[in-house]
Structure formats: structure tokens, C-alpha cells
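Handing you a structure now.
Chains shown are a subset, placed as in the full complex.
Labels run A, B, C and D following the written order; every chain starts at residue 1.
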Amino acid sequence: MKKVYERNNIAFDMPSPYCPGCGHGVIHRLVIDAIKEAGQEDNTIFMAPVGCSILAYTYLDLDICQPAHGRTPAAATGIKRALPDSLVVLYQGDGDLAAIGTAEIIHAANRGENITAIFVNNAIYGMTGGQMAPTTLKGQKATTCPFGRSPEDGQGYPIRVCELLQSLGGVTYAARTSVHTAPNVLKTKKAIQTGIENQMEKKGFSIIEILSACPVNWGLSPQKSNEFIANEMIGYFPLGDFKKDGKIIQRSDH
Amino acid sequence: MVKKGKIEVRIEHCKGCGLCLTTCKLNAIALSTADVTNSSGYPYVIMINENCTGCTMCAIMCPDQAIDVYREQEHS
Amino acid sequence: MEHKIIFAGFGGQGVISMGTLMAYAAMAENKNVTFYPAYGIAMRGGTANCSVIISDDPVASPVIAFPNILVVMNEPSLDCFTDRLQEGGTLLANSSLIRKKAARKDIRSFYIPVNDIAEELGDSRMANMAMVGSLLKIMNTVTLSTVFQTMKKTFSPKLLKVIDINQEAMKKGFHAVQL
Amino acid sequence: MGEKQLMKGNEAIAEAAIRAGMTCYFGYPITPQNEIPAYMAKHLTIRGGTFIQAESEIAAINMVYGAACTGARAMTSSSSPGISLKQEGISYLVGARLPAVIVNIARGGPGLGNIAPSQADYFQAVKGGGHGDYHMVVYTPETVQEAADLTMKAFDVADEYRNPVLILGDAILGQMMEPLVFKEPSGKKFDKSSWTLGNRKGRKSHLINSLSLTEGVVEQWNWELKKKFDLMAERELMVEEYMVEDADVIFVAYGTTARICRSVVHQTRKQGMKTGLIRPITVWPFPTETIAGHAEKTKHFFVVEMSLGQMIEDVRLAILGNAKIHFHGRPGGGIPAEADILKQLKAILQS
């Protein structure tokens, strides 16, 4: 029999450094698959955030830069401006990108920095042990919203990042996908590939928001976590393209 | 004709999350029992029958790149 | 008197509860006591551990580099911590899940099948309580009755409902050890 | 007197703050202080106060700035990198003369470092990590009990001087559980009506501000601040002297390292070595005179820090060459081992 699926050797020979069933593992693989297929292993600079995926460096055999919490888009800007022909891939969590790093992602997007942002929306702060994220759903519990997030009580609405960024001139591509089922994993890969192609074609800023499970901090099994994505998250965070080649594709409003 | 396939699990890489199981329409795989674990203490995935077609869905779903998939090739 | 105890095991084996229970009980007996958990990313996924120091004198650092008592609930923990046990220290190992023996000869070792004890009571989650029982017997510093009282005070309403079986497990663990 | 409880340092600080009348807490998650916001989210809100998980540390300190303007007791907490981000805000609090309590449960640095305990934010805390001339009272609790006590005190001191107060702990203090008994808060009342914003009702308008473009005004403010700092320095010093009277070697250490040194003093005294400990409880103001007072009869001072050596500069400034100063330090999250200290101590005593 022929090997029809084999591990991507951009990853070191070890399991992912994440908890069992964590979406980061799948997404890491999709990113390195896309990089490999584009033949960019030796030209990629992977920007790790501060979040669980800070551990990417233990797993991925890529040049990696690890900047301060939330500031990855700024550091990526510095890198890309200095090395315009490198492939710069940002990888950020929802706390990193949509809370502390709000200004940095918006302005990098608005400048149309020619980079590709992978935004892992797991609706929680994984690394710090389960605090409310900007994307935590209404009613969802976390250590800092122990009674369930309540926008009406001033805890904020779950932020839809693609919708927020789509109005900015520098954004060429914005899409939301998920990795809760195999078909969605494949769609996510497509989206990541589009983001990377855009960069290679110097089209500007691409962002792929990916709904992803954090079984440990959701207090759910991996399977139940993926069901949570299907049943709860997608309703609020619709999947699909939001902007493509600089054109608005869909919206969702409050 | 349905092709034959098989998977190889890197037992030490498997964390027993069970996500691969959910994708296998043919129920070709299962987790080891709690007392059969790898050295990190995780149960791991095993093939439980010959149903596998090498569709790769399980591997696609695995967060830990623990699965390689093989498939019978058409003779050309 | 100073006991420096590390509890270690799988997440889900109730390792943190063992530690806090011991700390509460020691407090009730007016000992100096500190409890120090593993925290942050170390808490995530598979394993868990915590450190408890019970002492007549004020405790210096609650972080235990070299425990004099080591309580391990599974094999990876045995592998990970045994080297750090002080010479002459005491090892308590859950022999239900740990098939091998510690290689060191300069320590006292007790192998207690706490999962089996717990299953005898019909609830394998009681393994940790059985282990606390064994520990109490070996330490001989905090009494079983203090721990029972502590449980009454500190258990959540939900847990209070199952306090009897907890105590039963503890007693069994206590008697499982022959000194 | 309350009941004895077993609590984490982080939780003790949170509970003490609530008991001290803090009604507004703003924070952003960071290990090893996450129990503080988590506690607030649960207990402060139930008790009618405001908890916000801010979008960042910078937002948090500025929310504190706002709440303090109204006279509310306000607090934020973080750990090293997050505290660095608050430096502009802290300088503003001082400049605008606003009371607030800031907690730093420090971790290993520089950069992202790790989440192990550290005392390497000492300089930042006492010399001023932010811009401009300023000082804050900096408390360095040694136990969970003291963490609770000093937190309560911090709010009084902040209000008394209209100045931020810093509580400087480390991962050990924050994560460790120890028995404690909550004391009654002082109950001191502070009349803030002469400067707070809101509910104006006929009085003159109030301004909270740290800018003036008129020549000499900011300088004048600074001279007034200096008077206040001098007063704080004079009145708010806290220091413990432990077995120092006949000591041949005096340890100088605060917080976690003071615990370790105290234990070494215990052990060595039993062995007949004359050791003692000076423990700054406030590191600003620093017990310069206390230390200087011993530098005549005691020939050796032994500074122990979880850093490459920061407080040692203040000890040097106190001793001014009048005794020998020895140092044991571990940076980046390392914890000094009693055995290592002991070894070094013996070498000193034999020399």
C-alpha cells in the first residue's frame, strides 16, 4: 500500500505541545502544509503570539519570532518591511489579537501589510487558564465571568473580528473557518492557502479566523468541544469569506 | 470498488483525544482501554477491524500528526 | 518536625485535593503549613502536582526542591520525582497503577493499591482519599479525626453528600499500611 | 477576630482589598496572579463592586485612574510584563495625585521569561519604572497573612497621600496557600470632596490633570510632590529586625527571600552561629537608617535576592563602606536554596 497521508516534517518528531484535542495542533499542521506546498519552508518567518501557541517553537522547524503579547502584527510589520520577500505568517489567539493587540492588528491590516494572519478563535484565554476572551460567547462561563458572559452587564459583546476588519482599506482577504470536522479542516486549509498566495502575490493583508476548541478550559471532552463549535459558536461566528480580493462578500451585524 | 487501506499510529504521539474516531465513518478505529496507555499515560488509537479504506479523514483530524495513512493503489 | 510532601499524579486523580486536605488538617492542628500548587501551563493537559510543607517552625520557601515524602499516583510521576526524594525519605506509590518499584535503596517505600481499595468501595475516584489515609498513618503528625473534621468544614455541599465514602476510603488506606 | 483560613496569597490580597472598601477592580489576565481577577469576578461583583476584565494592562491602569477620580478605592494587579506596560499610567497617577493600589506578583524576566517567582522588578518598583520624579510606598509582604494586612493598609496610605501604592510580591506569595486571619480594616475615613469629580452641586469645578504648559507650574507641582514624598519617607517606613542585636552576620532580604533567610537564621542560631535578619517591609521608603545603625557593630551584611542584585544598591547606600556586603542572588525565576546560602555564610564566618 502506498502512503497517502504522512506527517509534515516541518514539525519536529513529537506530538503537538498542546492538550489532547486542542485545535492549535490541527491548525499548526494546516499552516505548515500550506507553507510546504508553497515551497516556502526556507523563506518563512512564523510569528508566534503570547498564548498557548507560544509553544510553536518547540514543535515547528521554522524561523520563529516571538514578540510581546498582542504586538505580533507590529513586529511582523518590522520584519516584513525589512525583508519584503520573506513569507511572514502571524499566528494569534483571541486574547492576543482581539484584546491587548486590538490596535496593532487593526493598524497592520489598515496599512495593508503584506502578511498573512492566522487567528485562532477559541473563545477563551487558553494559556492563562480559562479567562474570558473578547470572543467568549454570551452566557459562556470562564474564570473571569463565572456566571456566564453577560454583555448587558457591561462585559462586552463577543467580537467578530472578520466583520470588524473588513471595512479597512488594506485588507484584501478575510475569512472565517473552523476545524471542528474534517471537511471544515479541509476548507480551513484552502483559506490558509489563499492567505499565503495573496502574500506571495503582494496583495496585502489577509486574515483567516479559525474557530478552534480548547477542551481543557471549556471543561468539555474533545468531541463535546467540537460539538460546541458546531452548535454554539458558528451561529454567532458565521463561516465563509468576508472579504476577498478587497471586495466585501458578506457581513453580520448586531 | 472500495479500496483497502490502513493506518499507522505513532503510539507515543497519540494523546487519546478521540477526534479521529469521530471522523471514521467505517468505525475502523478505537481507543485503547484506560489501563493500556503510552508512556505519557494516554490511551491511544488502534485499528479494530479491516474496514479501513485509507480515506485519510482520521489523519486530517488528528491534532498531533499521530496517524499516517496507507491505501492500496490501482495497478496502472 | 518538618514534612515536605510532594503529591503527584494525573489530572483527574485528585492530587490537588489531597494536598489541600492535608494542609487544612495541619492548619487545624496549629502547625505551620504551606501549600504550593503547580500552576500555569504546568497544570495543563496530563499531569498535576503540588507541594505541602507541615512544620513546627515557620516555613521558609513553600517550594520543595527535595521532598522528604513523595506521594505518586501514577508511573510517569514516579519516574519524574523519585530522584528528588531526600535520602532516607519516604515514598508512597499507588501500586494499582504503578507496576514497577523505585530503583533507589536509600528510601523507605510503601506500595499501596489505592485504586483497588477505592474500587472495593465501588468508586475509583476515592483512590486519592485512600492514599491520604495511608499518608496519615505513615506521617503520624495529623490525626485521622482532625482530617475528618476538616473535611466537614471544607467540603462543598456536593462533596459533603459523599463524605462517608471518602472517610471510609481514608480509613481503609490508613489500615492498609503496616509500619 | 476572624477565623483562621487557608488561602492563596492572591486570594488573600483580593479578599483583603474588598474588605478594605475597594469597590473598583480592573485587571488583565497574567500568570501568576490570575486568582486575583478570578476572585474579583466572583466575589467583588456579588458584593456590589465593579470588576472589569480590561482589554489590556494599559486600559486597566487607566480605568483605575478614572475610578480614582471619583473617590472610589480602586485597584489593579498584574505581573512583571504587565506592570511594565502600566508605567506610564503609574506616572500619571502620581502626577494627577490620585490614590490607587497596584499589585505586582512578579515573575522571571526579562522579556516574557517564565512564570517562576522573581524579585527582579525591585528597581522598577522603587526607583520608578515610569518617567519623571516620583515615589510610591512599596510593600513587600512575606506571608499570606502579611499580604492581606498590607493590602488593607495600602488603601489607607494611598488615600492619605493621594498617591499610588505598590504591593510587590512574587509567584510564591501569590500561589502559596497559608493560614491567615483577616484583621478588621482600619475604618479610617478620608474626605475626598475637595478634589473628586462628579456630583458637583454648586461647588467650583474640579480638575484632575498632570499637565501645565505655563512655565514653572509643573516644577512647582514637583516641589509639592517632593514634600509629600519626604513625609511618606518619614512616616511610612516598615522594617523588621530579627535577632540582629548580637549578630555577626545580618541578612537583608524581603518577601520570599526573607522567609528563606529567616529559616537559615533559625538553623544557624541552633548551631551557635550569630546571625540575624533585617527585613524591609517597605522597600520604599527603605530602612537605610536601620541598616546603617547596625553597620558599626556588625561587620557582615548578607543580601539575598531573587535577582542579579538590585536591593543591594540600597543596602550599599545605607552601609557606605562601613561593613562588608555579601550577596547571593538567583535571577530569572531561580529560588535561592538554604543550603547554598548556608555554605556561603560559613565561608563568610570563617574569613
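Operating definition for what follows: a residue touches a chain if its C-beta (ideal position, glycine included) is under 8 Å from a C-beta of that chain, and two chains touch if they have at least 3 such contacts.
Since the structure is predicted, the reported quantities are computational estimates derived from the model, not experimental observations.
**Student:** Could you spell out the copy numbers for the whole complex in terms of the labels on screen?
**Tutor:** A x2, B x2, C x2, D x2
Here is the rule we use: only the chains that are shown with their structure count from here on.
**Student:** Of all chain pairs, which one counts the most C-beta contacts?
**Tutor:** A-B
**Student:** Using mean C-alpha positions as chain centres, tell me how far subunit C is from subunit D in Å, no decimals.
**Tutor:** The computed centroid separation for subunit C versus subunit D comes out at 34 Å.
**Student:** As a quick test, compute the distance in whole Å between the mean CA positions of subunit A and subunit C.
**Tutor:** Roughly 41 Å separates the two chain centres.
**Student:** For subunit B, give me the residues that contact two or more of the other chains.
**Tutor:** As it turns out, subunit B has residues touching two or more other chains at 15, 42.
**Student:** In subunit D, which residues are in touch with two or more of the other chains?
**Tutor:** 31
**Student:** Which of the residues in subunit C come into contact with subunit D in the complex?
**Tutor:** 20, 23-24, 27, 33-37, 39-41, 57-63, 65
**Student:** Give the list of subunit D residues in touch with subunit C in this complex.
**Tutor:** Answer in residue numbers: 4, 6, 31-32, 115, 117, 171-172, 175-179, 256, 259-260, 262-264, 266, 335, 337-338.
**Student:** Which of the residues in subunit B end up touching subunit C in this complex?
**Tutor:** Contacts found on subunit B: 15, 35, 39-42.
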